[in-house]
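The complex appears here minus one protein chain, its other protein chains still in place.
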Amino acid sequence: MSNRPAHQLRPIKIKRHYTRPSPGSVLYQSGGTTVLCTASVAKDVPPWMKGQGRGWITAEYNMLPGSTSPRKQRERGGKVDGRTTEIQRLIGRSLRAIVDLDQLGERSLTVDCDVLEADGGTRTASITGAFIALVDALRSVQKELPDPKRLPLTDSIAAISVGIVNGQPTLDLDYAQDFAAAVDMNIVMTGNGRFVEIQGTGEEATFSDSQLAAMLKLAKSGIAQLKEIQHQALGKAWPF
Amino acid sequence: MSNRPAHQLRPIKIKRHYTRPSPGSVLYQSGGTTVLCTASVAKDVPPWMKGQGRGWITAEYNMLPGSTSPRKQRERGGKVDGRTTEIQRLIGRSLRAIVDLDQLGERSLTVDCDVLEADGGTRTASITGAFIALVDALRSVQKELPDPKRLPLTDSIAAISVGIVNGQPTLDLDYAQDFAAAVDMNIVMTGNGRFVEIQGTGEEATFSDSQLAAMLKLAKSGIAQLKEIQHQALGKAWPF
Amino acid sequence: MSNRPAHQLRPIKIKRHYTRPSPGSVLYQSGGTTVLCTASVAKDVPPWMKGQGRGWITAEYNMLPGSTSPRKQRERGGKVDGRTTEIQRLIGRSLRAIVDLDQLGERSLTVDCDVLEADGGTRTASITGAFIALVDALRSVQKELPDPKRLPLTDSIAAISVGIVNGQPTLDLDYAQDFAAAVDMNIVMTGNGRFVEIQGTGEEATFSDSQLAAMLKLAKSGIAQLKEIQHQALGKAWPF
Amino acid sequence: MSNRPAHQLRPIKIKRHYTRPSPGSVLYQSGGTTVLCTASVAKDVPPWMKGQGRGWITAEYNMLPGSTSPRKQRERGGKVDGRTTEIQRLIGRSLRAIVDLDQLGERSLTVDCDVLEADGGTRTASITGAFIALVDALRSVQKELPDPKRLPLTDSIAAISVGIVNGQPTLDLDYAQDFAAAVDMNIVMTGNGRFVEIQGTGEEATFSDSQLAAMLKLAKSGIAQLKEIQHQALGKAWPF
Amino acid sequence: MSNRPAHQLRPIKIKRHYTRPSPGSVLYQSGGTTVLCTASVAKDVPPWMKGQGRGWITAEYNMLPGSTSPRKQRERGGKVDGRTTEIQRLIGRSLRAIVDLDQLGERSLTVDCDVLEADGGTRTASITGAFIALVDALRSVQKELPDPKRLPLTDSIAAISVGIVNGQPTLDLDYAQDFAAAVDMNIVMTGNGRFVEIQGTGEEATFSDSQLAAMLKLAKSGIAQLKEIQHQALGKAWPF
Partner (left out) sequence: MSNRPAHQLRPIKIKRHYTRPSPGSVLYQSGGTTVLCTASVAKDVPPWMKGQGRGWITAEYNMLPGSTSPRKQRERGGKVDGRTTEIQRLIGRSLRAIVDLDQLGERSLTVDCDVLEADGGTRTASITGAFIALVDALRSVQKELPDPKRLPLTDSIAAISVGIVNGQPTLDLDYAQDFAAAVDMNIVMTGNGRFVEIQGTGEEATFSDSQLAAMLKLAKSGIAQLKEIQHQALGKAWPF
């Protein structure tokens, strides 16, 4: 298990424009976890949104078979498993929370988060990386948007995990820590420090008020750092 | 929309032994929401648990087609939708948090939560009702358990929703309130006041620290009342 | 096994308006069998019927997991099993036989028969209860029908099982009787005493002309009683 | 539409040993309907029958895409449709009614009825042809049966349709007659004149006692003729 | 295993108009392999081709359960297996190679190849038989085609297998030869001697340049004979 201090993030590397076919394409690495986030834009919306002039954002999440040891079976049998469904719904909701869908026009953005290596925190890495891919994808169609002078974003967004490991509140759990954690929490926050999602689960365990407070505090400091890292990665493309 | 005070639960009715085939069978009504919770016991466990001497608890959630207006399509096409999957995983985790699985022996409990009428809060009603069905199902096999002198329960459990509706923290959202809410949170807590799950979601919105605190406070008071109502329904069968 | 006389129906209880979201909602209990029949109306028809000005009626049948002991697995795997398919097709055909589809306008009625407790005769209970739910659902849209002065019904309908148990023709088989029966027959008849369906099956057995005649006689007397019970339950809503 | 007299069967042709891989292989033609019935034997039984020393018989029914005009879509989408399911369950039950499963040993017979040309009456042709294929398949393993001196058959079996067409009771409906029929009935009977199945359906219509009696009388005369035709086709292989 | 000379085709029998509902219906037998090829015509095209004035040809391939010993399981589970998919794509591409789709108008031809008996070479028999069924189906709509004076065919087409069996290049492998073959090759050629498909596979083996040349030579001589046999079967209907 990691011997990082309990309040420290794992080292992060970000490569923008990692692949060519998608306008947003970010390779996001956090310790032993690597996610390829690609963002695509299409000029249509789901049937239930047609004619409203608004856009939509959806996300898909997938772990490549070689991303774990032993190999993970491919999800092709017609049933997307429950964990996958939960994660991709979470990513989608998180991104929609900071996008002004009215300013997208009738466009769909799809963000695909394909995990190349999994060592814990794949859903939070997906959200943090997806924001960067989203910015690049929005920039690729900026000129065609209702208001081409600004990107239709109200805030930035990032996510981090936090938990109680060996009785201690701990930031950014790797796989071994996650496995050992009594409580596991994922926090999605905006760059301005507002909550988008809190998902805390006692894994056959429970937690107290004070433990909750300690975890939230750690998470906020982690999110603040992630915002800086996103800002650096985007450089002049940072939209605020 | 309801004109209950924002801190008040909807009226609750509970019928135990509602149907005969399952040892636990509870009709749980909260306002316009009615859930039939049945708990069954089988003398085996999933393949990955065999030979460990421990038990397992799993839950399934379903809305009957006539539970909503317009009619809800039956989930038979081979894809259980994402929302259903999330809810039944939540119910299962919540129940496992307060059961001593080692004291079950190699038994599987399955709790089925079938929604007969849906008016918001079906997942929290399912958990609160499922606890009662679980107690009755455990009592039906108590004599065969490793320790027949006590039920293998470490605490009771209940759940409630809370949200921000028209800017105001509000307890126990009905469908109209849930639809109007900017933030929607489901809290699962034990009778002793410890958290099992916190799931808070800004629906294309965000929330602040103080809003989070206000919602948690409301939820705690609601859970305390639900514990009393569960206690009354179980009467002498209350296991603590 | 029951010690009813072989020509006597099991006791029946009927609750109309059992749940609120559907215009027709009937809890139908016959001995240890309980079916919730809900009837919904939608203002469209299947694609192959569009533009003809006629309506359509379809039915779905389902057993809740807790309706049997041991628990019945939920049909979610994408394959609706053969027995379920047969039963819901039978219910739909039976209802269509007494409805004047031309007088419905382009409307679809869906009748859902969800079995809460199963002790034999679930398909015949479904049909008998569904007729009552159908009447209530039709009344809820009566004012909008092509001819608002009358309901578009040509007759009432009910169904009962009959069989050869221990060599004796027997009415209204419960589960134990059905299991023991050499021949199992389901009869659907109108209130005016005309046949809609006869489905008789030797279960790895055969039956003679005289046995057939004896079973048909029993069934007719049972159906006549069911018509009276339906009439009482509907009271002034009885449409003839 | 056919101008046969209403009480006359369509002309029938039977080819045994039509294909080589299956021990029973019968091409059964009745008017414009052609079914290839093949019967295979395997030395195992379904899991729920293991260790009982008994055998099992199951049937599958399928219409080839070119058997109808316009072409019928192939059932490959994972959902076997309701009609197909009903028919293959009917064929299986009918055959099991005249086989002594105890005398099969732990063997499974599978009878496949693949319709090459469809002009009404495919299910009854399947049963009548399947009996012949079954006899040939049983003969191929006769020496290995518990009692090799006789085939494990208690009777022969055949099936025919009957209906009310233009108000007249009519035997052996072709497609045009079936389409026009107000009532449609399929009768499965043994060579000794006992009923195995009666399935009568008013197609959005109803029928009276006397109509039922007239249809049953026609069916019996048709079944008696079919028995003679089966006997001729089997020649010395006729097992009684 | 066959004792044919290695360069000789198996005996071939062809029956046109084998069944009535489809305009093209050919029973094609090659040794112990029998395929029923039916060709249907519909007056529409797939959505992605609408409005172009061109037609389309597609093929489906299926082995009947009784076509092999032991019985082959029916492909109904929602997954068409890989081998089936490959074969039906091959048949479709082969036929499209010699049809002038522009001269079809907006029509779809579907060719169904249902294997009644399988003894090797079912895919090549399917193609060779399908060509004849295709000609008959095209003739049935010839008067409605853009140019009714000629069939929209640029060439004939046939297919044959060839392989290395016991070190020797061998034509037209039956099942036993195919099983023993180190290399297995299917060749699709036009009547004018041009290649449409070459699919050669070392089955856990490899092959040299000279072996390839020998196999191609054998295949060409086989295809030339098949063309003559097709010509005879079609007689005056031969379109060139």
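Quick notes
Every chain is named by a letter (A, B, C, D and E) in the order it is written, and numbering of its residues begins at 1.
Just so it is clear, contacts are C-beta pairs under 8 Å (C-beta built on N, C-alpha and C of every residue); 3 or more make two chains touch, one makes a residue touch a chain.
It should be emphasised that the depicted structure is a prediction, and the values quoted were computed from it without experimental measurement.
The absent chain, not drawn in this view, touches the displayed chains A, E throughout the complex. Among E:S69, E:T201 or E:Q232, only E:T201 touches the chain left out of the display. The omitted chain makes contact with just one of the residues A:I12, A:L36 or A:L234: A:L36.
For the chain left out of this panel, the touching residue among E:R10, E:R96 or E:K227 is E:R96. Contacts to the hidden chain, counted on subunit A, fall at residues 19-22, 25, 32, 34, 36, 38-40, 42, 60, 62, 64-71, 74-80, 110, 112, 114, 116-118. Panel shows subunit E; residues 78-80, 82, 85-86, 89, 93, 96-97, 101, 155, 185, 190, 194-209, 212 of it touch the chain omitted from the view.
Quick note on the criterion: only the chains that are shown with their structure count from here on.
Path length between subunit A and subunit C in the touching-chain graph (shortest route): 2.
Subunit D and subunit E have Cα centroids separated by 33 Å.
Taking the mean of the C-alpha atoms as each chain's centre, subunit A and subunit E sit 51 Å apart.
Residue numbers of subunit C whose C-beta contacts span two or more other chains: 78-80. You'll find the chains touch as A-B, B-C, C-D, D-E.
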